[in-house]
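Written out below as structure tokens is the structure these notes cover.
One chain of protein is taken out of this complex; the other chains stay put.
Labels A, B, C, D and E are assigned to the chains in the order they are written; within every chain, residues are numbered from 1.
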Amino acid sequence: MDPKVQVPDAVLERFRKITAATAYSGVWRLRPSESAEWFASATWQRCLMHDVWPQTPGRRIVGRARTLRYLPPRPDLLEITRQGADSAEYRAMGRCGPGDVLVIEAHSADPYACAMGNMKTRQLWHNQAEGIVSDAAIRDLDLVAEYGLGVFAKQRSPAGNLPFIEGYEENEPINCGGVLVMPGDVIIADDDGVVVVPAQHAEKVIDWIEEQEAAEAWVTQLIDEERVPPGKYYPISEETKQRFRESQQAREDFTR
Amino acid sequence: MDPKVQVPDAVLERFRKITAATAYSGVWRLRPSESAEWFASATWQRCLMHDVWPQTPGRRIVGRARTLRYLPPRPDLLEITRQGADSAEYRAMGRCGPGDVLVIEAHSADPYACAMGNMKTRQLWHNQAEGIVSDAAIRDLDLVAEYGLGVFAKQRSPAGNLPFIEGYEENEPINCGGVLVMPGDVIIADDDGVVVVPAQHAEKVIDWIEEQEAAEAWVTQLIDEERVPPGKYYPISEETKQRFRESQQAREDFTR
Amino acid sequence: MDPKVQVPDAVLERFRKITAATAYSGVWRLRPSESAEWFASATWQRCLMHDVWPQTPGRRIVGRARTLRYLPPRPDLLEITRQGADSAEYRAMGRCGPGDVLVIEAHSADPYACAMGNMKTRQLWHNQAEGIVSDAAIRDLDLVAEYGLGVFAKQRSPAGNLPFIEGYEENEPINCGGVLVMPGDVIIADDDGVVVVPAQHAEKVIDWIEEQEAAEAWVTQLIDEERVPPGKYYPISEETKQRFRESQQAREDFTR
Amino acid sequence: MDPKVQVPDAVLERFRKITAATAYSGVWRLRPSESAEWFASATWQRCLMHDVWPQTPGRRIVGRARTLRYLPPRPDLLEITRQGADSAEYRAMGRCGPGDVLVIEAHSADPYACAMGNMKTRQLWHNQAEGIVSDAAIRDLDLVAEYGLGVFAKQRSPAGNLPFIEGYEENEPINCGGVLVMPGDVIIADDDGVVVVPAQHAEKVIDWIEEQEAAEAWVTQLIDEERVPPGKYYPISEETKQRFRESQQAREDFTR
Amino acid sequence: MDPKVQVPDAVLERFRKITAATAYSGVWRLRPSESAEWFASATWQRCLMHDVWPQTPGRRIVGRARTLRYLPPRPDLLEITRQGADSAEYRAMGRCGPGDVLVIEAHSADPYACAMGNMKTRQLWHNQAEGIVSDAAIRDLDLVAEYGLGVFAKQRSPAGNLPFIEGYEENEPINCGGVLVMPGDVIIADDDGVVVVPAQHAEKVIDWIEEQEAAEAWVTQLIDEERVPPGKYYPISEETKQRFRESQQAREDFTR
Partner (left out) sequence: MDPKVQVPDAVLERFRKITAATAYSGVWRLRPSESAEWFASATWQRCLMHDVWPQTPGRRIVGRARTLRYLPPRPDLLEITRQGADSAEYRAMGRCGPGDVLVIEAHSADPYACAMGNMKTRQLWHNQAEGIVSDAAIRDLDLVAEYGLGVFAKQRSPAGNLPFIEGYEENEPINCGGVLVMPGDVIIADDDGVVVVPAQHAEKVIDWIEEQEAAEAWVTQLIDEERVPPGKYYPISEETKQRFRESQQAREDFTR
């Protein structure tokens, strides 16, 4: 499945300036279409991965998702999957260049199973990829981190992928950490967690976030000056946001 | 993916006479091919589902697997999946007739999400299917059980599938309960658990089981007669099994 | 906190004819008010208790919630709580008569802690209460069940409440199984799970359910007659529901 | 380690008339010796097994503990353990006769590992043992239950003991369900749970219980007659118990 | 509920010199009153929070507890709780000044729910509070840590409080991490964990600790000098402590 929308680097750059927490808020507020009966339709709010943790603390990653799905191995499955350099896991990594993140659904019954270690991920280093997000464990982290990759995974482990999981297909929609990841979606991950932004809404989300961040900074200043409980201005109501917009306008008018 | 092997009803009938525990032993002993380096290859032993429990106690099911996979929902995913009677979940149930079991990978982040309840599964009743095996919860169990279906699932719940999971694709290999299920594999499930027998080895497995069960009955008789600890004859060694075969031969010669 | 709305017995009687699964759907579709920014407001959908399981299988209970909250014990807390017959737990049970359910937030760190056993719950039998819903374990279940109470709890256990939990306050809002329970809310619980219906919306919910159940029965008949995948008519669209309403009207006109 | 005290059948018979919940209370109140600094010494209160559940519901067992411990297997361990009829697991079962319970510490990393199934436990049936208490899973439960054994275990499973656990030593102190079990301790288990009574205190415990049960019956009658909250008389204070004793004495005097 | 005892800053200062581990031992040894039947009364030993972890490693906090309790949200609950600057969460933070710790019972069903992030906690920075202890997740930790607050919480997360939890009441007894926290109790937390010291016993506890620490230092010296297993002198018996006291007395006599 080819991404419907190829998120441009310029949009990724704007996401690099914000946190995963802010990205979460930006996606959370996306309103579903009104066409369906509201309670029978899906929302965009399921965007935060569960049980996928930062393994390279202090490292934030932003990039387009390239997906890979594993299955429990069996001799007859390996006859399908073992295609050397043309195996699904290498094809998936082959799609990853700068600004791309490999996202893995391992769905492993054993939490110590590792999708990858330093040997396989060398391909991501060759390609200057952004990082790895995986619901499985990560092996050889000290070496993988040297490749400059940001790594988010279930945990660390010295185990391999066999006899637990085997790379099966790539570039299809997956479930990673309980979140739908479509090829091309924007991943933004930091020490707070991993958030998925649907590709077709990425620009709308970052537009809203940039205004919201400015509004929060403005409100914070009010709170500090007045020494009031933040609850006076936060959460930011439509009315307060309007006041903020007017103040921005006034400043712009003034500085023009 | 079409099943490579269509397991005939006659083989299913033979499986109906044994327990899931015995099926487990039969699959467990399948030796992987010698061609690969032994430690780098997969085995057949990962055949027991984890966290999938009997919901219709006392009911044993045996059948060919028809597979269905869910993903976390999102408005853009529903545009793909919502095809009325032609949706993946109805197509999957359309493949299920007598001797067939619907096997579901929901991979739900919420354990209370139900793939199905009494409305959808009515199709399985129309088709006289054998049962349902699901890593999600089951809704309306009292009604579903009236359809004569054997149900194995994570738990009971009154919730629906939205906003947790959405049927996405069918008739492909899945991971249910940590076990690979290929379309056409044999499912044998009872109050002890759910076991998957690879279709292409089903006959070999039941051949071994039938001899093993006879040998265990013969050994049990020895143990009872001699009033010895079962450890004297159990686990059954190759030597003891040879003695059993000779005794069988002798009996056959005698009764001929 | 006194219940804002006292749900009348007549409404409870209507709930007795439906399942927890249907009640869940009825609450789930309640739309929050439009006044707030949609993403910053709460919904009514958090209505299904987690980790509270049927202990008297086959028994459905329907009733008004009477609430009780426990805290971890300490000698100075017991000086407050130990008031003999006037202790919070006995006052809470004193509020329970026919059509009332005692709902307990124990929030116990130890899953084997029991809020109550057969000695204390005798008061509920005296008062002919409907049952108990508790996030703690239940002790002496065989005896408690003889009182005719429906019991939903975390698990069974032979332990007491000390040194784990101690009854502290009653008739206030609580968190049971991750769900808000206001005094007076309607509890409907069966083998599928425990659902909380906000008191002020109970009548609206049962109105919708009764029509929905009739529509589902009508749709099921269509599915059976046409032998089509349920997906043709299910989930029931607004359009199908309109057809159902017309058919009902036609039947009423005819039978008049 | 030989039991210091051999609990006589007559004491077991008295335990057969009470519940695990009452046994728990009886052990819970045993006071540790005053000689040690009170906070640096152990108590008798850790007597309730965790994560060991009734598998033969409705069946209560009472008996002397015969202990067995498993270890994770390895080829060099099997050279020690595999002694046919003289293996630890068979020696342990050889110690079990009427009024004896096999208690197993498997400490398995895999919850589906079974210590035993129908083949091995046949020895317990030969010996007319009371039952099995195990922190591992149980295999072939339908067959094992036919042997008349009461079974308490982690869960059901169709798996075997290999490659998860291997019987290693018997008749030594073990940790089953987080509780110390010394050979000879009294096990009392029913649908509420599994309680361990130290052998040397078994008689003292049952003495207290029998009086407590009579006192509770007497108090229940008061509560019923006066229609008061049980909190008026429960928990039973020393003062109330004194009143009870006097009433018993009076009745005895009267009936003499 | 106003604190019965206001622990003075001087006592807090003494606690700042010890570890949470030592505080745990000091509370653990508090003997309950002798008045109640010993097994029916509570102890002071339940003082260590479970599943509340250091989020600002290396940071120790000591302070008086100011409490806050959350409930699952619902539209009708928000009508009660949403009072702007006068909401429970802001009132609770308003009570926190230097030497005070905000302690939160969120009791969240979702482990990713955050009670607070950088916007709300700005009030604690204004007030120069000591830190936050919460059984929920923490959002925007990098920013919150810049406020100089020590943070102990379930985990990190980018999510908000809605739709999971909502601040409901403050300054009342709560259950945080399975431990009773009364307003005014002393919190001492470091990388080992979070310990609660009942306010009315804080001075008695620190008195004992200071002597115990001196005794341990004295014993450690003995162990080092004699190169013996610590078991010779540890745990410190009453007799050894007496020897220590005499040696202290001797030293004081000498240096006088």
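Convention: a contact is a pair of C-beta atoms (placed from the backbone, for glycine too) under 8 Å apart; a residue touches a chain by one contact, two chains touch by 3 or more.
Small disclaimer: the values here were computed from a predicted structure and weren't measured.
When the missing chain is restored to the complex, the residue among D:92, D:136, D:182 or D:236 that touches it is D:182. Only one of A:43, A:108, A:157 or A:171 touches the absent chain when the whole complex is considered: A:157. One of A:26, A:63, A:117 or A:131 touches the chain omitted from the figure, and that residue is A:117. Residues of chain A that touch the chain left out of the display are 83-87, 89-90, 93-94, 112, 117, 119-120, 122-123, 126, 139-142, 156-160.
Summarising the interface, chain E meets the missing chain with residues 19-25, 28, 48, 50, 191-193, 195, 216, 219-220, 223-224, 227-232, 234. On the side of chain D, touch with the chain left out of the figure occurs at residues 32-33, 36, 40-46, 50, 71-78, 105, 107-110, 162-163, 166, 168, 173-175, 177-180, 182, 198, 200.
The rule is short, and it goes like this: only the chains that are shown with their structure count from here on.
With centres computed from CA atoms alone, C is the chain lying nearest the middle of all the protein shown. Rotation relating chain B to chain D, from a C-alpha superposition: 120°, rounded in steps of 5.
Most remote chain with respect to chain E, judged by CA-atom centres, is B. Repeated interface, listed pairs A-B, B-D or C-E, reference C-D: B-D, with more than half of the contact pairs matching by residue number.
Separating the CA-averaged centres of chain D and chain E is a span of 38 Å. In chain B, the residues that touch at least two other chains are 50.
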